[in-house]
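The complex is shown incomplete by one protein chain, all other protein chains being positioned as in the whole.
And now, chain A:
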Amino acid sequence: MSTKAAKQHKFRVGKMTFLDYFLLVLLTVLSLMIIIPFWNVIMISFATQKEYANNPLLMWPKHPTLDAYRALFQDGRLLGGFLNTFKILLVGLPLSLFLTSTMAYGLSRNKFPGKKGIFFIVLFTMIFNGGIVPLYLVMKSLHLTGSLWSVILVGSFSAFNMILMMNYFQGLPESLMESARLDGAGEWKILFSIVLPLAAPIMATITLFYGVSFWNGWYDAMIFLRKAEQLPLQNVLRTIIVESTTNVSNAASVDALAKSGFSTGMKMASVFISMVPIMCFFPMLQKHFAKGVLTGAIKT
């Protein structure tokens, strides 16, 4: 039996040549260009301010300390940001999965009157949108500005994710749903008790996508929310990182830096703890989303 995989094995895997070692070294160097900045950030967060000032190239602190993290918790702003982001995720994720999967399953069903039109209504939002001002005014007229609901609701549906999921559902065998229908199950029951349990890979992918976008979101919050204590994690992080750091070479911004009250160690600590959740979930789901995106977006 000469399968594709066997052929690949025979012809693509051979003795290591000079080229292979060269590639290995080159890719290692390239990945170090990604790893070293992360490593440096993490190490600075565990170093004392003095040690960092003496050696910005810090790769291993001599006197590791949790001072930066302690100061960050005492300040409390980042913790508040975490709490707000968790609130957004707690409500936003189930809501977005509900909106996306009902729509995706509905549109993946056999022909029904108006299917094409409804699909176009979804698709059109990918190519054209009202922009920020009308969205802001609509939000305001619904009395949602100034409440976390604005951020949750705006982020809870994405046409792109819906189409990914729809394509996955279309690949499921119709006979499954047919037999459930014969047993008297309605469409909602079929979705929740047959389709969704079969759709673990795509649900994982889409959960990650919504999760990442809620986690990383800041623009909506910047526009819709007013009180500082409502702001989600990224906005707090922005205050700590971006707004307090300008051109460090001129004297005025050095003053601004001192005024902000965040040491470099605290800044790096906040960067690090903001990316920990993504670091945890990312490797687990990586194989799923690569596959999901490819089958969904490109080869439809």
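Definition applied: contacts are C-beta pairs under 8 Å (C-beta built on N, C-alpha and C of every residue); 3 or more make two chains touch, one makes a residue touch a chain; residues count from 1.
By our rule, contacts and distances are computed from a predicted model.
Chemist: The chain dropped from view, which UniProt name applies: "Sugar ABC transporter permease", "diacylglycerol O-acyltransferase", "Response regulator NasT" or "Spermidine/putrescine transport system substrate-binding protein"?
Modeler: "Sugar ABC transporter permease"
Chemist: Which residue among A:Leu26, A:Leu90, A:Leu176 or A:Ala200 touches the omitted chain?
Modeler: A:Leu26
Chemist: Among A:Leu83, A:Ile118 or A:Ala204, choose the residue that contacts the chain missing from this document, as touch is defined above.
Modeler: A:Ile118
Chemist: Contact with the hidden chain only, please: which chain A residues?
Modeler: 4, 7-8, 11-14, 16, 19-20, 23-24, 26-27, 30-31, 33-38, 40-41, 44, 55-57, 98-100, 102-103, 105-107, 109, 112-114, 118, 121-123, 125, 127-138, 141-142, 153-154, 156-157, 162, 186-188, 191, 212, 215-219, 223, 234, 237-238, 241-242, 245-250, 253, 264, 267-268, 270-271, 274-275, 278-279, 282-283, 286, 290, 293-294, 298-300
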